[in-house]
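Only a single protein chain was left out; the remaining protein chains are all shown in position.
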Amino acid sequence: MFKDLFTIFIASAIINNFVFTRYLGLCIFFGVSKKMETALGMSMTFTAVMVISAALSWLVYNLVMLPLHIEFLKIVLFIGIVAGFVQFADTLLKKLNPTLYYKLGIYLVLITTNCIILAVPLLNTDNNYNFLQSITLGLGSGAGFSLALIIMASIRERLELANIPKPFQGMPIAFIVTGLIALAFLGFSGMITI
Amino acid sequence: MDTEKNPQVEARVFRASVGPHISSGESVPHIMWTVSAALLPAAGLSIYYFGLPALSVLVLSIVSAIVFEALAQKLAGAKITISDGSAILTGLLLGMNLPASVPFYLPVIGSAVAVIITKQLFGGLGYNIFNPALIGRAFLMASFPRFMTTWPLPQGSLSLARPDAVTGATPLGILKEEGYRKLLSHFASRHDMYVQLLLGHRGGAMGETGIVALLFGAAYLLYKGYITWHIPVTFIATVAVLTAVFGGDPWLAMLSGGLVLGAFFMATDYVTVPQLKRAQVAFGLGCGIITALIRLEGGYPEGVCYAILLMNCFTPLLDRAFKAKKFGEASAKA
Amino acid sequence: MAASYKKLILNGIFSENPVFRLALSLCPAVAVTTSVRNGFLMGVAVLCVMTMVNITVSILRNLINPKVRIPAYILIIATYVSITEMMMRAYSRTAYKQMGLYIQLIVVFAIIISRAELFASRNKVLPSAADGFGMGLGFLGALVLVGAVRELIGKGSIAGFHITASSPLLIMVLPTGGFFVIGLLMGLFNWIDQRYYGGRPGGGGGGHH
Amino acid sequence: MNSKDIIKITLNLVAICAVAGVILSVVWAVTNPVRLEKKAEELRAAQKALVPQAQNITEALKFVSAGGKEGVIYKATADGKTVGYIIKAYAKGYSSFIEMLVAVDIDYRIIGIQILSEQETPGLGAEMEKKWFKDQFRGKTEDHLIVMKGETKTDIQAISGATISSRAVTNGVKAAVDALRAERAKDRAL
Amino acid sequence: MQEAIQPNLISIVLKSLAFMGGIGAVFGLGLAYAAKKFAVKTDPKVQAVRDALPGANCGACGFAGCQGYAEAVVGDANLSPGLCAPGKADVAALVAKITGKLAPEVIPMVATAFCRGDECKASRRFKYEGVKDCRAAILVAGGDKTCVYGCLGYGTCGKACPFGAITMSRENLPIVDREKCTACGVCVAACPKGIIHLTPAPRKVHILCSSHDKGPAVKKACEIGCIGCGLCAKGCPEGAISMDDNLAVMDYARCTHCETCVLLCPQRTIKDMLDPAKEQAERIKLPKKEPQAKAAGGK
Partner (left out) sequence: MRITSFKGGVHPPDNKKATASLPIVDAALPERVVIPMSMHIGAPAKPIVGVGDLVKKGRKIGEAQGAVSVPVHASISGKVMAVGNFPSPMGVDAQAVVIESDGKDEWADDISGHDDYLSLNPDVLRNIIKEAGIVGMGGATFPSHVKLSPPKEKKIRYAILNGAECEPYLTADARLMEENPGDIIEGLKIIMTILRVTDGFVGIEDNKKAAIKAMSAEAGKVACELMVETYYERDGIQYEVPKGCKMGVKVIPLPVKYPQGSEKQLIKAVTGLEVPPGHLPMDVGAVVQNVATAAAIYQAVRFGRPLIERVLTVTGPGINEPKNLRVRIGTLFEDVISQCGGINKKAAKVVMGGPMMGIAQADFGVPVIKGTSGIVALSEKEAVNVMDFGPCIRCGRCIDVCPMGLNPSVLGRLIEKGRFEEAKEYGLLDCFECGSCSFVCPSGRPMVQFTKWAKRELARKKAKAS
């Protein structure tokens, strides 16, 4: 049981890292990895939302939708949960902790447009994961996305001191870097199959 | 001012800058050429083993690395700096990372990827994040896996091995596919195996085979202070220890694959590894763990290349995590 | 009037190309563009969804309370995506097998919600449709372009027609190759832009969320 | 904002949700039968291609295949006699689970195999869908389900550069046959 | 599994309806309640101002980026809405409208480099080695130009300009692209020699020298520097030129582009940048209260 969860975690966080080996969540990945500070903020926010939405999605899907045989509404539900939750958290944070909101608020909004946030509950249902497995996948994906963001942010901060040819500054070089990291991550290929 | 008094003095235009006005005389080209020279014995040995094809692969990768460097710099309107020797070294290392039997276009494509995409797009020497030669190799591996996993047999006459030994696969390949016993059966004894591995009479990339020659070059670089022990030693030791822990043969682990080449010549590339010694130890440790993981669990028999590249990703993080210790900081706390 | 529709559509294709300029909806641009065909199919799916969403949002724009604007838009998008997904699953199974996941992920494409929010919710139906169509076309074009380059270099064929005998650079049909191709194309476009149109450095979008 | 606003906002969202729900359920109701029909059709076509002489192919039982996935054994009959079995099985490949159909005759000789889905590397592992690779299995018995890296006529020749995938398919076929053998040992009626 | 069951259309629709209605109700109530309970006031004006500003974050306004200025200009009733130099008059008017302030009169300014001592015309007293940056170059004996007031030519102004308006000529003098320049003043602050000044954009006759050295010293160092002879000051019919410690200084409010000074200057220090095609149109009178505006624009 524990080993199973551990495998799911390691696989989703590192070996089958969503960004570098499954190519998901790229918009946000490129968008917020320019500075370490934003990358860290996004990492924390994203992981938290990820776990919570994985849990909520699992509950509603398994306890309500499956018995009713309305699985075809799952896309609507999953994204609905994320969007609703995010907006709720946004409103709440703005009032209760404005400093935190000032730091994390922008990321919250971005989360609703991140592929991973939808891919994880979809994978959970595809794989018939149980509750714990679902949460672990959420956590692992969050950790993996955070890892990717942090690596990328540290590299991009170093790149700011580099003499990159003008046409390649900004997004193009970020793509190339990601391609190179993905090339390095090919080293993990074939290690765990899920 | 009364400056006409010493016209001889006045007429001259002197140079001026902020100090220091003298230097140790160390220079980038000197370092690069020395490292290249330290690789020559191993390159020579592989030419001896694998014959003319090996020579042509090396020459091709070096020449194309130089050409692509000049081309990229010309396109970018930058100063052409091929004489700093870094492109030559990249080409040489790329060549040594390939099997001698690859078709001519592999070293050329590899050099293009190494020099243009991995190095010049990032601003050239000093700015690249990833080891150019290794990216070149990984790129070729992903593009031409068949060529890149077909290892020719050494042809030289230094051979002490039985004639049917090591048929085209690397020792690590055999280990992965068929197990330790099968590998051992190719040699007279365990001892014989170690000797053969040291001498390099086996399948593999050109630079993987001549371990003695590599060690010889590495010793020279260590002596000259161009590389330090921190990364190579932690890297190799970690692989050996992990292999032993998981029941493997640590000596085999150290002597096989690209470990020696990678640890001494590629995981030491200043540009792509952390600067601080403590961070370098962490880097070596990471390389060792990933190498062992890939060798034991992964889809490939060998993991040195990917281990170094993966740790390259972490170099900026390690640089952030380990900061230089300021003079007097300790006493400030006390 | 017609000219401005044309401008709206061209805007989506060139100056605000979702992939190359705005750097949005990148996952499919990397993951499914291994061939012209895949890129085309994905692009068409997005084109349809975007146009429909823009139209719907524009129609409903006065009926939706601003407090629940975002959830409502997401709901609309999710509905269209679900419909697309179900249709594909029933009528185009091979295509679905290759990119079923990414079809589902159209829901979260930032480009769609941002156009709904920035354009459709403030404009009349026809301009909204034109905007959605233009953006979708830009996306489609980008995907086809990337797909073509990757297919050509990776498989030696264009839209399935073989040009070379063997596959030249396998890596190009791996997603890793997608990053390289998009990065290099972006660089190329920036270069053209800077060289011939005096564009600003560091273009290629980003941060438009 | 007062509570009337709350109600208004809620109703607003409820209305949109309801409309969406209705539309989706209608679309689903229309497309789902088509999807099921096509899916079954695909399976039938694949099975039929494997065992053309079969007149009737029925699901016999389910078993646990690789990765805990559900394998299915189908019985192919012609003129009331069992002419063979088709096994839907999974194998753990290089980077994905390979879903395949394995057709065997009653003597456990392979009639043919079909790859249903796979996410291996294009150009490498994905070559397994090529005819030459699949055709190698035809007529093989379990003893010859061995992967060889070089040329071979008697055994299974690996796809070069993708030994892992080749071995996965081969082992998957072997496991499928083993599963059938075990089930038949348990259930004589099979 | 789902495939096994084929419920009829009505029941599916009803279930979906119920489910979606429920979801909508839950979210709608939750969000609406949260929106009410946790409502915070935000000043839409700040956002409006922020949207109106060009977003260059150049700092010409003296605040931390555009956002900083937006907050300040909304919050502080006395703060001028015209501090954004890149935005020019349009933005000032817009900001003024949003904040309900009086739109200030903004005279368009442009950066002008007051030195013509290029590589051929001015000498260097030693061979400078080091970082090619003017602010770094003055660390070595105050800069290598023989004229201590002269442009060093290492292009710091160009690197500093957020709008890419300054390029260096082949002879190492800055050339301001008067179209691109927004008068943000970043270059003025960046130049260690104080070569660059913001001048009223419609005024195109400039005295392009900064040297307060005496005539002979100037002549030794530079072919084209102001030697302080005062011919221009004496000759100007409008009295627009005065002498300040061996250097002629232009009063732009008086200059009428008559070009007398241009012809009089023996060193050819004074340059007329008037575009001949636009000449007529440019000869409109500037209001004479201009010096104040210059001070505001130049910060």
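As written, the chain order gives the labels A, B, C, D and E, with residue 1 at the start of each chain.
Quick note on the criterion: contacts are C-beta pairs under 8 Å (C-beta built on N, C-alpha and C of every residue); 3 or more make two chains touch, one makes a residue touch a chain.
Remember, it's a predicted structure, so these values are computed and weren't measured experimentally.
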Among the options B:15, B:146 or B:224, the absent chain makes contact with B:15
Among E:51, E:76, E:90 or E:129, contact with the omitted chain is made only by E:129
Across the whole complex, the chain not displayed is touched by subunit A residues 160-161, 163
Touch rule applied to subunit E and the missing chain gives residues 125-126, 128-131, 133, 135-136, 139-142, 144, 148, 159
Residue list for subunit B contacting the dropped chain reads 1-3, 5-6, 8-10, 12, 14-24, 26-28, 30-31, 81, 84, 123-127, 270-271, 273, 275-277, 319, 323-332
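Simple rule for what comes next: only the chains that are shown with their structure count from here on.
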Going from subunit B to subunit C via touching chains takes a minimum number of steps equal to 1
Chains in contact with subunit A and also with subunit D, listed by label, are B, C, E
With centres defined as the mean of Cα atoms, the chain at greatest distance from subunit E is chain D
Between the Cα centroids of subunit A and subunit C the separation in whole angstrom comes to 21
So, in whole Å, the Cα centroid of subunit B is separated from that of subunit E by 49
Among all residues of subunit A, those touching at least two other chains are 70, 72-73, 76, 80, 84, 87, 165, 168, 173, 176, 183, 186, 189-190
For subunit B, residue numbers touching 2 or more other chains are 117, 121, 139, 142, 145, 299
Among line, ring, star, complete and other, the chain touch graph is complete
Subunit E residues touching subunit C in their complex are 27-28, 31-32, 35, 164
So, in the complex, the side of subunit A touching subunit C is made of residues 22-28, 30-31, 34, 72-73, 75-76, 79-80, 83-84, 87, 109-110, 112-115, 117-119, 122, 165-176, 178-179, 182-183, 186
In the complex, subunit D touches subunit B at residues 94-95, 124, 160-164
